[in-house]
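Every protein chain but one is kept in place in this view of the complex.
Per-chain residue numbering starts at 1, and chain names A, B and C are given in the order in which the chains are listed.
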Amino acid sequence: MTYVPIGHDATVYAPPAETPEPELYHPKTFIGKYIWSQDAKVIAIQYSITAIGVGLVALVLSWLMRLQLGFPNTFSFIDPSAYLQMVSMHGMIMVIYLLTALFLGGFGNYLIPLMVGARDMVFPYLNMLSYWIYLFAVLLLLASFFVPGGPTGAGWTMYPPQAILTGAPGAGWGIILMLVSLAFFIVGFTMGGLNYVVTVLQARTRGMTLMRMPLTVWAIFTATILALLAFPALFVSAIMMTLDLTLGTSFFMPGIVSQGKQLGYGGGSPVLFQHLFWFFGHPEVYIVALPAFGIVSDILSVNARKNIFGYRMMVWAIVGIGALSFVVWAHHMYVSGMNPYFGFFFATTTLIIAIPTALKVYNWVLTLWQGNIRLNVPMLFAIGFIFTFIHGGLTGIFLGNVAVDLALSDTMFVVAHFHMVMAIAPVLVVMGAIYHWYPKMTGRMLDDTLGKIHFWVTFLGSYAIYLPMHYLGFLGVPRRYYAMGDTYFVPDSAQSLNASITIAALVVGVFQLLFLYNLVWSYFKGKPSGDNPWEATTLEWQTADTPPKHGNFGPELPVVYRWAYDYSVPGAAKDFIPQNEPPDLSAAGAGVPRT
Amino acid sequence: MTNEALTNPASLPVENGLKGVVSDWSSDQRAFKKVPWGKAMMWVFLLSDTFVFASFLVSYMTVRISTTVPWPNVSKVFSLTVGGQEVPLLLIAIMTFILISSSGTMAMAVKFGYQKDRRKTALLILATAAFGATFVGMQAFEWTKLIMEGVRPWGNPFGAPQFGSSFFMITGFHGFHVSVGVVFLLIMAAKVWRGDLDRETPGFLTGRRGNYEMVEIMGLYWHFVDLVWVFIFAFFYLW
Amino acid sequence: MTHAESHGHANPAPAKLEGQAHPISVYLWIWGLLFVLSFFSYLVDYFHFQGFLRWSLILLFMFLKAGLIIAIFMHMAWERLALVYAILVPTGRS
Partner (left out) sequence: MLAPGLVVWAKFVNVPDEAAEVEVVSQQWHWSYRFPGKDGVLGTVNSRFVDDTNPFGMNPDDPHGKDDVLVASQEVHLPIGKPVKMLLRSKDVLHNFAIAEMRVKMDMVPGMVPYMWFTPTRTGKFDVLCQELCGTGHFTMRGRLVVEDEGAFGTWLAGHPTYAQTSARVAGDAETGKALYAACGACHGAAGEGNAALHAPRLSGQGDWYVKQQLKYFKQGVRGAHKDDEFGRTMAPMAAILADDTAIDNVVAYIKSFPVAPASAAKEARSDRRAGDQYARACGICHGAKGQGIQAMNAPRLAGLDDWYLDTQLKNFKTRIRGTHPDDKYGSQMNLIAATLIDEKATRDLVAYISAMR
């Protein structure tokens, strides 16, 4: 057993492997390799394609919604019920079936094993099941478009009682399918999530300490833990609501007179559902946001050719945000009729969470400071993210403050806020990340010109959409309204704003098709990328093959000697030093010792 | 890291106490030293499952407080008549003892598993499964009895309708856990009996080689089911 | 951590056999204790204790039982502290 020195400090040694490598499952047929695959990379791509596919459905739904808001009463197929159904399905798909699945199922599966230097996830079979259950959940969800009554129209929050009473569209089949689909999603996700957590904790390569992991891994890891602890609340509430609906139990149902008829319910608590939902729902925001934070940190560092500023601070900020996100849920419920004194506690915790978040923003900006910036497409998206995220974060401080929230909650301001902070910002990161890792997945670069056009339209377009929306919110225009009209306080000019928002949304949407075209075109015709086109240090760029083969790293797993951010190290031959490069090959003793 | 670690490559440097926590977390490869993947995964899963049951119990407590109709007297409802005398909660008490017994046999099965005592392990696992099956059977009896008495998820003759809903939901979900556990216990018993774990035969679906750690992982799950029952017993039956 | 020292590393067996090896009497003892505690919980109901006393007793027995199961049957008392904290901290916080 030979010891290899790791780190710059020669007294620190890499211990031998603690466990023998398990045998990988070796598929023999095409189906075993690409369909029922147990390879995390293939599963990741399956996850991504499914998520993007269902995301396109949600994108189309958002166009229809905007058409109604921008040009009310011009399209016969959008009636008030249909509008609410579009709102609900758009929200649910985007938050859970697209963003959660894409960040954790897609990027998580692809990047975690590669970045921590593992052959695969620790339980590949479970990982495969995870994807297929996810796919089943998606199909169930989409099936609800074709059942009598259509999909649920109770909003993505599905608050009872309206979600299961006749006044809301899809109160029969639609909501059942939605709840069952969510339950399956959670079961499937838990299978994947266990894998991610255990892989990060127990299957890192030699020399890969936790504090040497790229921030992407840290972020996805933390987000997965959040998901594992938050999804149970949604799971339980989905079960209870299904029982309320099918068996007539009264968990969430007080005594109710609906449309002149006395219902047989009594004694339940609708606010209980909201507590459970937001106990899941708020961490969910960070399940979506944290991976974005991590990925952005890495993209910024690579393209600024600088180490990330305050790595440890960043890690602790991620963990801190994760922990805090469990004690702020009721800030979604300031006006929900719960005991108003809760407002004091939750407003305080909510604003405390702004501290680590602001810290991260400062660190990103300081990473850029005096960097040798390469303004390529992923970098553009990352910088775009910083803008939109700051923007969304600031409006979040408005809303977190309970007294201000009183006026703004349930208005278009909220819509603008959460789209800025958890739709546009993470989606920009998703796109940046695809531009960044596409070369590793396919061996070809995405087209640069198309990418730049795509970025500028998306970035500027989203401001064209959401800036005016903030203004509408200040006016008090409520969200989830099929049409306004007949009000004293909304000026007529609001309608022309709405129309312009709609046009911007359509344009931005259409340009996403350009992105899809780029994805397909580049797969066949793109410029070959080589192993490490961005000259990055992390392990996934140091694989023997591009795209990496099953087992990721060829015959021997890499040994890690340094953290993930050795860019522009003074005295080094290159401006980046891969994590697995032994110190004696580069300028020995350079830099600060990091263990 | 100490010099001893460098001079003695046969054992990994393992520190204990709080220092051990720090050194484990800051080490490479594994944060939990000497914990196999499967066991780590089971612990994380149980953590997640804890939140499921916690949500169930918290919801049950909330509706119990929020409901306007008085809650039935639980120890009356679950009483059995033995020899003309009503004994409160008798069945539940027996069920509790049975589940605890199964936990005991499981713990011993784990112990013998690590001693590679194939026969004893298999028999103890079988005993655990039998206890588990008995528990489920008694639960079925309890359900039948209540349903005969007119308890339904949407209402019951004793009081608040949420009593029936919570009862069927929580015990149903717990019973489901027990049943799944029994099935896996039987599979595990067969594996142990056939000697799959000694020969390290690859599993039927996953292709992973068998080993006795599996018994402990199974045991963790089983004890967890017992653990949940402790809480259900306290909050549902004794409240 | 005296347990960890006396049990976890007392047996310098090859790595394969290492695991949780404790004398069977420990399990039997705990088994018996759990029986007794459950019986006490049951008695709380049987004797119709009410109010604060009832609740403190029920919770006390509940936590004792839960603690014994987790610590001994699930071997947490003998696990690496790193794992122990990783499990207890999130549970305790919620």
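As a working rule, a residue touches a chain if its C-beta (ideal position, glycine included) is under 8 Å from a C-beta of that chain, and two chains touch if they have at least 3 such contacts.
Keep in mind the model is a prediction, meaning the values are calculated, not measured.
When the full complex is examined, the chain removed from view is found to touch A.
Considering the whole complex, the residue from A:16, A:53 or A:167 that touches the absent chain is A:167. Screening A:441, A:475 or A:499 for touch with the missing chain picks out A:475.
Across A:397, A:464 or A:572, the single residue that touches the chain missing here is A:397. Annotation for chain A: contacts to the undisplayed chain at residues 72-76, 79-82, 84, 153-155, 157, 159, 161-162, 165-169, 254-262, 267-271, 335-337, 340-341, 343-344, 347-348, 351, 397, 401-404, 406-407, 409-411, 475-476, 478-489.
As a convention for this text, only the chains that are shown with their structure count from here on.
Here B-C and A-B were compared by C-beta pairs in contact; the pair with more is A-B. Taking the mean of the C-alpha atoms as each chain's centre, chain B and chain C sit 14 Å apart. Rounded to whole angstrom units, the spacing between the C-alpha centres of chain A and chain B is 33. Contact of a single residue of chain C with at least two other chains is seen at positions 90, 94.
Multi-chain contact residues of chain A (touching two or more other chains): 229.
Remark: chain B residues 16-18, 20-21, 24-25, 31-35, 40, 43, 47, 50-51, 54, 75, 88-89, 93, 96-97, 100-101, 103-104, 106-108, 110-111, 113-116, 212-213, 216, 219-220, 223-224, 226-227, 230-231, 233-234, 237-239 touch chain C in the complex.
Every residue of chain C that touches chain B in the complex is listed here, in rising order: 1, 4-5, 17-22, 24, 27-28, 30-31, 34-35, 38-39, 41-42, 44-46, 54, 58-59, 61-62, 65-66, 69-70, 72-75, 79-83, 85-87, 90-91, 94. On chain B, the positions that touch chain A within their shared complex are 1, 5-6, 9, 12-13, 25-33, 35-38, 40-41, 44-45, 47-49, 51-52, 54-56, 59, 62-63, 66-69, 153-155, 160-162, 164-165, 169, 173, 205-209.
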